[in-house]
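Note that one protein chain is taken out, while the other chains of the complex remain in position.
This part shows subunit A:
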Amino acid sequence: MDALISQLQRQFRDHTISLYQQGFLDDQFTELKKLQDDGSPDFVAEVLSLFFEDCVKLISNMARALDQTTGAVDFSTVGASVHQLKGSSSSVGAKRVKALCVSFKDFCEAQNFEGCVRCLQQVDIEYKTLKSKLQDLFNLEKQIIQAGGIVPQVDIN
């Protein structure tokens, strides 16, 4: 059992480090984890759940606003949604999503339709990729706990 726990802990460490090194997460995610404790053991999962709900809602808003078949493109609505998504991605440490929002905002301000559509597609891919990778991380956490181990603190710096 100890060997299993060690292996799982190693996988957890490696996966966590790779999320930071590949730019999926930044220091704000570390801050988020500090807010979780025995009194609020699911805090990070709850906040991330809010973030992914936000992503679905805002991407849907942006897609509707960029739909040329319904009339003129509503860059103002797109811009407002991008601003919100930038804020929430910043709050959870979703580094790549936040970076995409910066470019997206520039395209909105320039009323560049093709640029906006490209960014929308990339944001959609990026948040889904992050969600999948974080799910893997949470699954590893769960397996460690179920095996009787302790989830390691991972020093990113």
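Heads up, the rule we're going with is that contacts are C-beta pairs under 8 Å (C-beta built on N, C-alpha and C of every residue); 3 or more make two chains touch, one makes a residue touch a chain; residues count from 1.
By definition in this document, contacts and distances are computed from a predicted model.
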Requested in this report: If you had to name the missing chain as UniProt does, which of "pantothenate kinase", "Centromere protein N", "Two-component response regulator ARR22-like" or "Large ribosomal subunit protein mL40" would it be?
Outcome: "Two-component response regulator ARR22-like"
Report summary line: From A:Ile17, A:Leu35, A:Val56 or A:Ile125, the answer for touching the chain not displayed is A:Leu35
Report summary line: Touching the hidden chain, out of A:Gly23, A:Gly87 or A:Gly148, is A:Gly87
Query - Interface with the undisplayed chain - residues on subunit A - result: 28, 31-32, 34-35, 37, 40, 43, 46-47, 50-51, 54, 84, 87-88, 90-92
